[in-house]
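With one protein chain held back, the other chains of the complex are shown just where they sit.
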Amino acid sequence: MDIKLIRKLIALMQESEITEFRYKDGDLYISLRKGQPQTSSVQSKPAVEKEIGKTDEERELVEIKSPMVGTFYRSPSPGAPPYVEEGQSVKKGDVLCIIEAMKIMNEIEAEFPCIIKKVMVKNAQRVEYGTTLFLAKRT
Amino acid sequence: MDIKLIRKLIALMQESEITEFRYKDGDLYISLRKGQPQTSSVQSKPAVEKEIGKTDEERELVEIKSPMVGTFYRSPSPGAPPYVEEGQSVKKGDVLCIIEAMKIMNEIEAEFPCIIKKVMVKNAQRVEYGTTLFLAKRT
Amino acid sequence: MFKKVLVANRGEIALRVIRACKELDIKTVIAYSYEDRESIPVKISDEKVCIGPSSSDKSYLNMAAIAEAVLQTNADAVHPGYGFLSENPSFAGVCRDLNVTFIGPSIPLMKYLSNKLEVKKRLKRANIPTILGSDGVVQSAGEAKEIARKIGYPVLFKAVWGGGGRGLRIVREEKDIENAFSAAREEARVSFGKADVYMERFIEHPKHVEVQILADKFGNVIHLFERDCTLQRRHQKLLEESPSPFLSEKKRKEILDAAVKIARILNYENVGTVEFLLDEQGNFYFIEINTRIQVEHPVTEMCTGIDIMKEQIKLAAGEKLNINQKDVNVKFHSMECRINAEDERFIPSPGRIEKLFIPGGPGVRVDTAIYGGCSVTPYYDSLIAKLIVRGNTRDETIGRMERALDEFIVEGIKTNIPFFKKIVSSDRFKNKDYDTNYIDRNF
Partner (left out) sequence: MFKKVLVANRGEIALRVIRACKELDIKTVIAYSYEDRESIPVKISDEKVCIGPSSSDKSYLNMAAIAEAVLQTNADAVHPGYGFLSENPSFAGVCRDLNVTFIGPSIPLMKYLSNKLEVKKRLKRANIPTILGSDGVVQSAGEAKEIARKIGYPVLFKAVWGGGGRGLRIVREEKDIENAFSAAREEARVSFGKADVYMERFIEHPKHVEVQILADKFGNVIHLFERDCTLQRRHQKLLEESPSPFLSEKKRKEILDAAVKIARILNYENVGTVEFLLDEQGNFYFIEINTRIQVEHPVTEMCTGIDIMKEQIKLAAGEKLNINQKDVNVKFHSMECRINAEDERFIPSPGRIEKLFIPGGPGVRVDTAIYGGCSVTPYYDSLIAKLIVRGNTRDETIGRMERALDEFIVEGIKTNIPFFKKIVSSDRFKNKDYDTNYIDRNF
């Protein structure tokens, strides 16, 4: 695929009021649509989002999200070393952090073996359900 | 793909009121649409509609629409022969019918030479602005 | 007054709470499920905390998560809306432990009122008309038969704890008592955690009338007139109006006085709704008292011009009631249709709303959180909008409701708008010829 050509087509559509473009020449077929992802164009949208502004590696990373609202702690007690550091490999079931909710310390475990690539939340920071805690790479 | 051509087509559409453009020549097929993306799940719908139940010839036909609200008459007076019959060739400026509005008889003329393929409205029928009066083939 | 209210609900009622808070210059936090992250209440609230995934028990019913959200945001009050945790004394207890105000009556009052049988006995002693029935919990099918012989068939089994039509069983002949007794107990147990049921004589063609009450912590009680909720389907209210088309002026005064008396006897506080049944002869009987803001409160707001939600918040903050009974008057006739995302067979119809046009113009109010392009999820109640209209007379109000239903365009999902068009334009509705069973028997 000629990605430069596609990029040019997208740029053209961006700056114009064109909302749909279809092209067929022999075996080549290109279709582009703009705006209102609610309908069928949703299809390609998340993929495009991933591709723009993210490195190849980031695209492979998995987000580990908070399963509850609470306060994020990296270590079992103040002063103790963190459960995990960036770059560390963990097994399924290893504790990654604690989320304190209503005075209860909930240990958050890895659901699959992985390397923790990035810690996304500061120690003692408040998190919601769905807040991304770690970026990890499956191993 | 000739990106310059595409660019020119988009520019043409930008500055005009054209909202859809389709082009096919041998293997080459280009389709562009502007505005109103919400209908886009319709993507294939107009094409399908055109293709189903319409012959190749009908697809090439031009609609001649009423320029005003009024009553459609095929002939200059009751009993007189119609201005045009289906299959008849007309020149630019030939009278095609009369639209009576507020007791005034408005002669509707052909804006281009064509063959009248179909009369879409019955004699003495009421028409609105935009009602299709004839299907014609440019000559 | 509160500085920040946490809204523990979703959809139109969450929006309603936020609207009232904004008008009272109170900040809001919405505790929402992941499913609702793009909803209007989440968008317009000052703060927001995602408390859990789509399913209610992990989000809107998740007391620990809501409590944590309260702590995180330093809210000083919680508004539970209706449904979900709104009538749950345990949740009110959690709020008390967090030292924040639960916007509703006191915990002891909530607990006391949830025992419907005890409340009934107490009011009966105070000469409030109640429906003939068992004096206490019915212990066995044998006892049930005995009582039924005394009060006469048909009879009704009702859950002592809870309401909303669950745990109800009608029995017309003695041979059906045993099955009905155990079915009612089982349903009550599943729904409310306690199997206790009691019995009442069943009224065949009742009307349903309720009185809106406002009461402060200083013993001041007023009513905001009645709402008629006779148009129901399977004990679920569908259309409410005020004034009731079934009450004479004399009967209206009696029922309003009774409601205020009941609130006083029970030392009621905050907003509440006293519910009555009318029998075929026009006699009224106390059924129960609801301690939450009701779905249908806008009907009364449209009639009287009083903002019940704002009053509720002020009362919960300990303010003295600043409306006198004599200043409350019925300025208009008003009516509400509950617009549900459901098909012609009343089955929920979730999906994406493609095109939407919401009615407007004179005398029309719509409480809704939907918008063109939003999704109606299968996770929650199918109520998507409340269409409320007012007019100077019942006729004008009905005419306005018809035209508002006509112009209500919802494409992409099915709704009960066509059903309401049929009802509202029917002669039986216009001529007030219906009771609470009308829909079940005719649709």
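A, B and C label the chains in the order they appear, each numbered from 1.
Quick note on the criterion: a residue touches a chain if its C-beta (ideal position, glycine included) is under 8 Å from a C-beta of that chain, and two chains touch if they have at least 3 such contacts.
In this text the structure is predicted, and so the values were computed from the model without any measurement.
Screening C:Ser182, C:Gln325 or C:Thr368 for touch with the missing chain picks out C:Thr368.
Taking the complete complex into account, B:Val69 is the one of B:Leu28, B:Val69 or B:Ile115 that touches the chain left out. Interface with the hidden chain, as seen from chain B, comprises residues 35-36, 38, 68-71, 101-102, 104, 126, 128-131. Interface residues of chain C with the unshown chain, by the touch rule above, are 15-16, 19, 22-25, 40, 43-44, 298, 301-302, 305-307, 309, 331-332, 355-358, 360-368, 371-373, 390, 392, 396, 399-400, 402-403, 406-407, 409.
Note that in this section only the chains that are shown with their structure count from here on.
Across every pairing of chains, the maximum count of C-beta contacts belongs to A-B. Per-chain CA centroids place chain A at a distance of 42 Å from chain C.
One simple way to say how far apart two chains are is to compare their mean CA positions; for chain A and chain B this gives 51 Å.
The residues of chain C never reach two or more other chains; the list is empty.
Among all residues of chain A, those that touch two or more other chains are 36, 38.
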